[in-house]
Each structure stands twice: as structure tokens, then as C-alpha cells.
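Dropping a structure here in C-alpha cells format, bear with me for questions.
Only a portion of the chains appears, each positioned as in the full assembly.
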Amino acid sequence: MDASITLQDLAALVGGTLIKGEGGERINGLNSLQEAAAGEVTFLGNTRYLKALQDTKASAALVPPGFSEGAPDGLALIGVENPTLAFSSVIKFFGPKSRELNMGVHPAAVVAASAVFDRAKVFIGPCAVIGEGTVIGEGTVVHAGAFVGADVRIGTDCVLHANSIVKDYSVIGRRVVIHSGAAIGTDGFGYELIKGRHQKIEQVGIVQIDDDVEIGSCTTIDRARFGKTWIGEGTKIDNLVQVGHNVVIGKHCILCAQTGISGSTKLGDYVVMGGQVGVAGHLKIGSQVTFLAKSGVAKDYPDPGAYTGYPAKPLMEGRRMLAAPAKIPELLERVRELEKKVGELTKSGN
Amino acid sequence: MDASITLQDLAALVGGTLIKGEGGERINGLNSLQEAAAGEVTFLGNTRYLKALQDTKASAALVPPGFSEGAPDGLALIGVENPTLAFSSVIKFFGPKSRELNMGVHPAAVVAASAVFDRAKVFIGPCAVIGEGTVIGEGTVVHAGAFVGADVRIGTDCVLHANSIVKDYSVIGRRVVIHSGAAIGTDGFGYELIKGRHQKIEQVGIVQIDDDVEIGSCTTIDRARFGKTWIGEGTKIDNLVQVGHNVVIGKHCILCAQTGISGSTKLGDYVVMGGQVGVAGHLKIGSQVTFLAKSGVAKDYPDPGAYTGYPAKPLMEGRRMLAAPAKIPELLERVRELEKKVGELTKSGN
């Protein structure tokens, strides 16, 4: 992080306007509101951080366009439409530069003879394995140790990170990112109990992942029993998430870490799940449904809205429900008191 | 899926009887009741799907032997003992054919000199690593990138999927399937706090996995502190499950995704755990105990039966318990009302 930039150039870099401050002042780093030091730039991503902005030791901040009130005197301000997003450019400027990746197949990669891709326009890292009949689009990067099975189709400009796994017959769209340790297309979990033994139900379907999906580390997405397990366009899945067989996830959903979705459940578009949410199988979750962290979902939720708790209830009701048990000891006391009084009244009344 | 088959041959394939329909009619695919189209075969796995059967667009369905009422007019019916299981044969017939696997050791595999197996009767994929002194039975397949440590014993006809991990001294039975990213035999989690520092308690035991066990992707099974962590015959474990050190799991158990079992807990046979169940350490869970999803288990459960909630209660009680907090706001209102009335009564009574 040895780079530095003037405020003027910084404003231009983020496509913003210098609201306050000397255009020639140099900025030599970046940090959060709380941790920034003099000489660094920070950003106000949300008005609830106003207090932190007032206390920041940064020399400059990206703020919403009209913003001016409430900033400390010495703080230079650059107005920009979306400070959080604009800060990504700042991060790119100051952040460590990724090493250049030269496309091509590493000599220690193991590529099946019948795999189809342009060896000059794809990167296959050392110890990565590409199976028979697999097709890979231009610009796609398969990092070291990643396993791509047979008859897989991968679109253009994807990134399969080190030691990620994509099994046979999976269909991957364009610009899909699969992080390390994720396992795509492993068998679904299905058995029939026959004479005291769990007999495996054959799992021969596939996983289809549409364009612009990102899948976190050590996340598991099972192949369908038949047909497909399907992750819709633009959906983002965090680490350690379980997606069961024949699950269909709509477009632009967000699934946070350690959430699990059981087999055959279908999600609409723009569904959001916090961390550690559990969803039973064979359910239908409508578009724009949000489940807060740790929710338990055991029935259909067709209507948009936020839900919390187990069983998940609409937000306000669910919050009351989560808070309710804390009120029981006092409630018990009040009922005891009532019983005493009513007992006395009954006695005196007789 | 270019294959097709006559109804007559389909009935023979599944060992069933054509109850209704033209034996010569051709079927060219398969699907679920909801998603099947004309020309496809489906199945009735459970009578609660009768409504879906009535609405199906499929041309044929596998149904229980005596079944006839309630099916739509044009739907051919094949009677068979277990339609769900029988459908596996149909899936195999129509599903993608797995590529033939030629036994042998891939040139890019790394096999220790002292490993013992018949190189013509075992498959070791590229970048798979087999440690010193390890013994592998005939018919076993170790896929690409899998790691098998030293002094491991693996029985016949096992499958270790790509990038799975089996560490030193593990003992694996016959027909065991270990999915991608699963880590078997890593250290248990045990420390003693000595003068403010967590000092590691040595973990030198093993993991033993008996015949016909299947272990899901990214599931972790820790080696015992000493002795063994033991997974009984026929038990099936889903993805992202944690099995702590010295845990003993009986025969024919089912553990669904993201469940965790803490150290030294012992399960009987035919135990079933839904997803995201958490079990504390040093407990005893009897045979034929079922815990529903998200249950919290913090004491012994010696008696067979289904339990739910945290702390887990017998099914009916547990369900009432999970529903109970939703009743508290109304209960509070009723107590407030009672207090008002009793206050008035007390006043008027005095």
C-alpha cells in the first residue's frame, strides 16, 4: 500500500465531486471510519454511522451527494452516488494488486483428451483435473487443485477457485465464481428403508448454475435425483451453505453462511436468508421473502416480507415471539398473585 | 435422454405389472408428478401426492400394486411393490450413463511404495495421494485429488470421491462411499487451559467406518482422543455434518445436513436426526430415537420416539412448546384484564 493520490484525482477516480477540502491534498491509504488515520480516506456507507464519521481520524470521506452537515471540520468530503460501492474503486487503487494470470494450461494440470476449450484462452492451474467431454468457455480460470468432472459445461469468464469441485454433468453459466472447497453436483441424500437397511435412491440429475452466481467456500450443492438442482441468475451463496437435491433457487437471491435448504424446496427471486437458517424440504418460498438469521422454515411462505424465529413469523410478530419466553417468569408470578387474590375473594365472597 | 421403452418393457424393467394402458405405447423420459410431460413416466411415492397424480401430464405412472382409483383417465399404470425404489431402475434407464471407469493407477497419482493393493483392480485417479502402509481392497475407487494417509485400511468396493480426505490409521469397511471434501480422521477438538493458554490434548485414536456407510460432502469426522470414533454399519450421513472425537454412531442411522454431534456421545441403531440438530457431548441416545430438524439435545434420550425443539421434547409436547411463545402476547393481555377485574372486585369487596 505505497500508492498515494490527490483528493482531486480521488474524486475523479470514484466519479464524485469534491464537496470540501483541498484538491491537491494527498491521500495515502484507506480504512473504515473507526480505524482510519490521518492521511487516509474512508466512507459513510449508512447514515447510522454518522457518529463514527464525526469521530473519524481520516482526512477524507466519501459521502452521499448533498451531504455536508455533521462532518468534523478538518475532514475533506467527496460526494458520490453510492459511497459503499464507490469505495470499491478506492480499494482497488490502494489494495494489493493481484498477480497477473497468464492464460494457459499448467504442465501439472491433468486434462482429459476429449475436453474442449481453447488452451490459450483458459487458465488451468497445477493439479487441477478436467474430465472427459467437458467444455469450458473462454476467459474461465480453473485454479490449482480444482476438480471438474466429465461432461461438465462451463461458460465464459468463470472462476473456479483452488480445490473447488464440480462434478459430472453440471452446467455452469457465465461469470460464475465458485470458491475453494465448494462441492457442486455431489449425490443427493435419499434412501428407502428396505428390510432394515437404507437402500440408496439413485441420484442421476444435474446441477445447473446460471450466469453471475457466486458460491462460497465449502458450500455443497447436491445434484438432482433426476432433472436438475437449479441456482438462478445473479444469486449469491455464502460459505458452508447446504443446498439439497432438486432445490430450485430463483434469481438474485442471497443465502448467508451455514444456511441449509432441504430437497425439492423452491425459492422465488430476491429471496434473502440470514445465517444458519434451516428450510425443510418440498416447500415453496415466494419472491422477496427474507428470513432472518437462525429462522426455522417448515411451511410455505408465498408472501413477500421479512420473517424470523422458529417457526418463522412475520418480523414484528416473530420478534415478539423470540422475546416472549423472557416474560414468562414474571407472568407466572402475576398469575400466582391473581390466584391468591381470587382465592381470598372466593372465600370472603362465600 | 434419447432412450425410449414400451410400457410392457418398462413394467418388466421395474418388476411390476401393467394395470392399465397399452403395452406397446412408448415412453421416452421420466419426471416428477408435477413436472412430467406427455410421453414421460412418473411415480406415486406417497398417497399424499394423490392430488398431484390426478393433475399429472405424464403418460404413465408407477403406483402401488392394488392401486387404480383416483388416477386420471389417460394415465397408464404400472403396479409395483415400492414405486419410489422401483423408479430408480427407470432413472438408471433414462438417466445419463456414467462413463466407464478403467481400473488402474493414473500416472499422475502419487502412491507410496509400501501401500498394498492390486493395481489392476483398484482405481486411483490423478493427483490422488496414497500414504505408506495403506491397504486398499479390490474394486475400490479413489477419485482425483483424494488424500488417503498412512496406515489406512480400506475395504472392497468403496468410493472416495474427488478431493475427499481420509487420514492416517482410519479403518474403512466395504462399500463405503465418501463424498468430495469430506474429512475423515482429523484431530478431535480438545484442550486444557494451563496458565492462560489452551494446551492441546493429544489425539491419537482412529476413525472406524463400517460397511455400507455413506458420508456427505464437506462432512468432518474427528479421530478419537484414543480408542475410536465409530460409524456403524449402514449409517448414512449427509453434507456438512460434524462428528466429534470418540462419538459412536450405531447401525443404520440417518444424520441430515449440518447436524453436529459433540465428543464422546453414543447413538444407538436407527437413530434419525434432521438438519441442523445439535447434540452435546458425553450423552447417550437410544436406538430408534428421531430428532427433528434444529433440535437441541443436551441430555440422554434412552427411549425410542420422535423429539423436537430445544431442549428437545417428545413430538407433541415439543410442537406445542415451539408454538407456545406465539401465545404469550394474548396471554399477557388476558392476565392484564384479569388483574383489572380482580382489582375492581377487591375494591368493591372491601
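A and B label the chains in the order they appear, each numbered from 1.
The rule we apply is simple: contacts are C-beta pairs under 8 Å (C-beta built on N, C-alpha and C of every residue); 3 or more make two chains touch, one makes a residue touch a chain.
Owing to the predicted nature of the structure, the values given are computational and were not obtained by experimental measurement.
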item	value
Number of copies constituting the complete assembly, 2 shown	3
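As a working rule, only the chains that are shown with their structure count from here on.
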item	value
Euclidean distance of C-alpha centroids - subunit A vs subunit B, Å	25
Residues of subunit B touching subunit A in the complex	30-32, 35, 82, 84-85, 88, 91-92, 94-96, 98-99, 106, 108, 125-127, 143-145, 161-163, 177, 179-181, 212, 214, 216-218, 234, 236, 238-240, 252, 254, 256-258, 275-276, 293-294, 322-323, 325-326, 328-329, 331-332, 335, 338-339, 342, 345-346, 349
Footprint of subunit B on subunit A - complex, ascending	110, 127, 129, 131-133, 145, 147, 149-151, 163, 165, 167-169, 181, 183, 186-187, 189, 191-192, 194, 196-202, 204-206, 218, 220, 222, 225-227, 240, 242, 244, 246, 258, 260, 262, 276, 278, 280, 296, 298, 309-311, 313, 317, 320-322, 324-325, 327-328, 331, 334-335, 338, 341-342, 345, 348-349
